[in-house]
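One chain of protein is taken out of this complex; the other chains stay put.
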Amino acid sequence: MTDKKKRPVFSLLAILLLVLTALAFAACGDSEPRTADPASGSATSDAGESASGGLSASLDGAGATFPEPLYLEWIGEFTQVVEPGVSVNYQGIGSGGGIEQFTQGTVAFGASDAPMTDEEVQTAAAATGSEVLHIPTVFGAVVLAYNLEGLDELRLDPDALAGIFLGEITNWNDPAIAALNEGAELPDTPIQVVHRSDSSGTTAIFTGYMEQISEQWASDVGAGKTVEWPVGLGGQGNDGVAAVVQQQNGSIGYVELSYALESGLSMATLENAAGNYVEPSLESTALAGEGVEFPDDLRFSLSNSSADQAYPIVGATWILAHGPMEDPADAEALQAFLTWALTDGDGVAQELGYAPLPDNLQELALEKVDAIGS
Amino acid sequence: MQSEARTLGDVAAGVAPAAIENRTGIGRRADSLFGLLTLVSGSLVLIVLGFMVVSTTNTALPIFSSEGLSFVTSSNWNPADGNYGILAFIYGTLVTSIIALVIAIPVSLGIALYVVEAAPRWVRGPITYAVDLLAAVPSVVYGLWGVFVLLPLFLQPAAALLSEYLGFIPLFAGPPSGLSYFGAGVVLAIMVIPIISSLSREVIRTVPDADRYAAYALGATRWEMIRGAVIPRSRAGIVGAVMLGLGRALGETIAVALLVGSATRIDPSVVRPGYSMAAVIANQFQEASGDHIRALVGVGVVLFAITILVNMAARLMVWRMVER
Partner (left out) sequence: MGRSPSPGESAGAKVSDINSARPAGRRLWTNRLASAAMLGAVLLAMIPVGLILSYIFAKGMAAMSWEFLSEPTPFSFRRAEGGFLNGLIGTGIMVGLATLVSVPLGILAAIYLQEYGRGLLANLIRFFSDVMTGVPSVFVGLFVYTAFVLPFGFGAVMGAAALAIIMLPIVVRTTEEMLKLVPLELQHGSFALGASKFQTIIRVVLPSALPGITTGVLLAVARAAGETAPLILTALGSLTITTKLIGEPISALPLLIFDGARNPFAAGQERAWAGALELLALVLIFTLLARIVASRSKISS
């Protein structure tokens, strides 16, 4: 008798499990793989059915979160419309992680907001026996997103910016900020600095700029994908920093332009090298490329551009690839993807707040894409 | 109402056919085989625990030997430069847990004492259910709720108030942040209150009523009765309950990862951001590789060592209490 009373519980459990599994099998048929596994390093199997675009391959990539929104859109459109036989998986794990994975050969391509150092290039080249290619994809601005009730516009000059991030300016109504923002009602609210807690190319771009504008920054903190922050709290990834800024009143943090735009955060207007206050925008980002001489290996810096109306904190972001790649089918697929992204992907890039490469650089980048195959 | 206590008739119906099988001797062999099977399963707990220690320590060994003692005495954590000092994380874990206990102990004891000693009978059930409900909420839900609800509603204003009025004490110096040791500690407190209060409740219940009436007979008020009769009798058990709460707080990962502020720094002020051992593992694991992963495993080994000591102490205390 007692047995009868107990059974329903077990049957319920069993049914629940059955339903779940059944659902799983029913639903998995029509979904395409969209995400990569960043760390397992398992060899990718060709998931593609017969390809209407002709190519068939499955590529894993990992790295910077700075261009992640754009790469995901590019991948979505490329694999769904242009080459349905190709699947590309991209995981935004930070530039540091991207370079590591690329060096270890667990991903077909890496992505980083900072070019690899000479040493990193040598290690990666030695590991695979092929050349390391830096292929710039877009320019992006690192903006200072802030969250302060009642303040829609904020102007900062290099001194004030360095003061805030060095922990010397700790309150929003500090005279140094007030002097730059006449007429603005600055509340008596403590400043909460937000920085990246992971290894990041965005950090490299930002700290690289800080090093250029502040001697004290250069000597006390320095530049790199991770630094020892004098003040502030950390967020994981660009989205993490944007989330923390959004959550805390009185906070200011650096994120990639598109993250600030998408999450509706206010952005500071900065004084550039020419002495003009420039709002972060697509145009002011693109202007940073004016008059820059690009070296042969395409490892260059756009920071603190001298152009008149250029936004000062701009970086390029790179895809890292081997030239030539081991697997010809993978190579062909990656070439097709990058060629498409660098030319037809311009529109998507602009929609998301990234500046496409200037024409001369685009040509140089496409030459590097060629080297993936041969 | 059904009856669980089966009658001997049920037993007979259940085992009679089996008893017949026994004459063939198969039953006896099954008996010893089954005994062996249970022994193996029982030992599995010890084997898994041992394997856990060996496997993780082994993975982290290269970092332990290359960093030496500075692994736990340095707070310089910079995976990009190959520096792995975890003192800031140990500090953050301890500070957030202490804050949690400072809040949770009085509240939990208040709840336990109220439910056992003071509450009208009809509210005991609902209070117990409501507090136990807190125990069932997954930590990631606490984290989500903490960041989007508690942070703007309470943590940020409270941190600001603390530093405004008590900021002259380094412990509360600004600039204040809701995402801080304090913020993580408050959410941890909410998470350990059900643990501490339910265990203390059980312990307080074991105090014999005779002790209570003896105190009343001597003219004690209820509070004097609690102080004189209930607390001394259940002290060891309550300490055990607190230690179990501490064990939970030390190892809690997700809620802390979302609320502690993720800043690798030893900050004397509790209203400023920091980090914790469990949080750094959860946050940095996905981007880590090579030595960085080994170092994170090392963080886990140290965390394990701390929590296991706390837990063993707690269990011994609770056990001693129960055995009395």
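Which chain is which? They are A and B, in the order written, and residues in each are numbered from 1.
Everything that follows uses one rule, which is that a residue touches a chain if its C-beta (ideal position, glycine included) is under 8 Å from a C-beta of that chain, and two chains touch if they have at least 3 such contacts.
Keep in mind that this is a model prediction, so the values were computed, not measured.
Taking the entire complex into account, which one of B:A100, B:L113 or B:A184 touches the absent chain?
That would be B:L113, which touches the missing chain.
Which residue from B:L150, B:A173, B:V203 or B:I238 sits in contact with the chain not drawn here?
B:L150
So that we can see where the missing chain sits, which residues of chain B does it touch?
2-6, 8, 11-12, 14-16, 18-19, 22, 27-28, 30-31, 33-35, 37-46, 48-49, 51-52, 55-56, 58-59, 106-111, 113-115, 117-119, 127, 130-131, 133-134, 136-145, 147-150, 153, 190, 193, 197, 205, 209, 212-213, 215-217, 219-226, 244, 247-248, 250-254, 258, 278, 281-282, 285-286, 296-297, 300-301, 303-304, 307-308, 310-312, 314-315, 319
For chain A, which residues reach the chain that was dropped from this view?
Chain A touches the missing chain through residues 2-3, 5-6, 9-10, 12-13, 16-17, 20-21, 23-25, 27-28, 31-35, 37-42, 69, 72-73, 75-76, 235-237, 239-240, 242-243, 245-246, 259, 262-263, 265.
The rule is short, and it goes like this: only the chains that are shown with their structure count from here on.
What whole-number Å value describes the gap between the mean CA coordinates of chain A and chain B?
Computed from C-alpha means, the inter-chain centre distance equals 37 Å.
Could you please specify the touching residues of chain B with respect to chain A in the complex?
So the residues of chain B in touch with chain A come to 2-4, 6, 76, 78-80, 147-148, 151-152, 156, 160, 163, 174-180, 261-265, 273, 275, 283-284, 286-290.
Which residues of chain A touch chain B in the complex?
The touching residues are 1-2, 5, 38-39, 93-94, 96-97, 100-101, 104, 170-171, 190-192, 197-199, 224-226, 228-229, 232-236, 243-244, 247-250.
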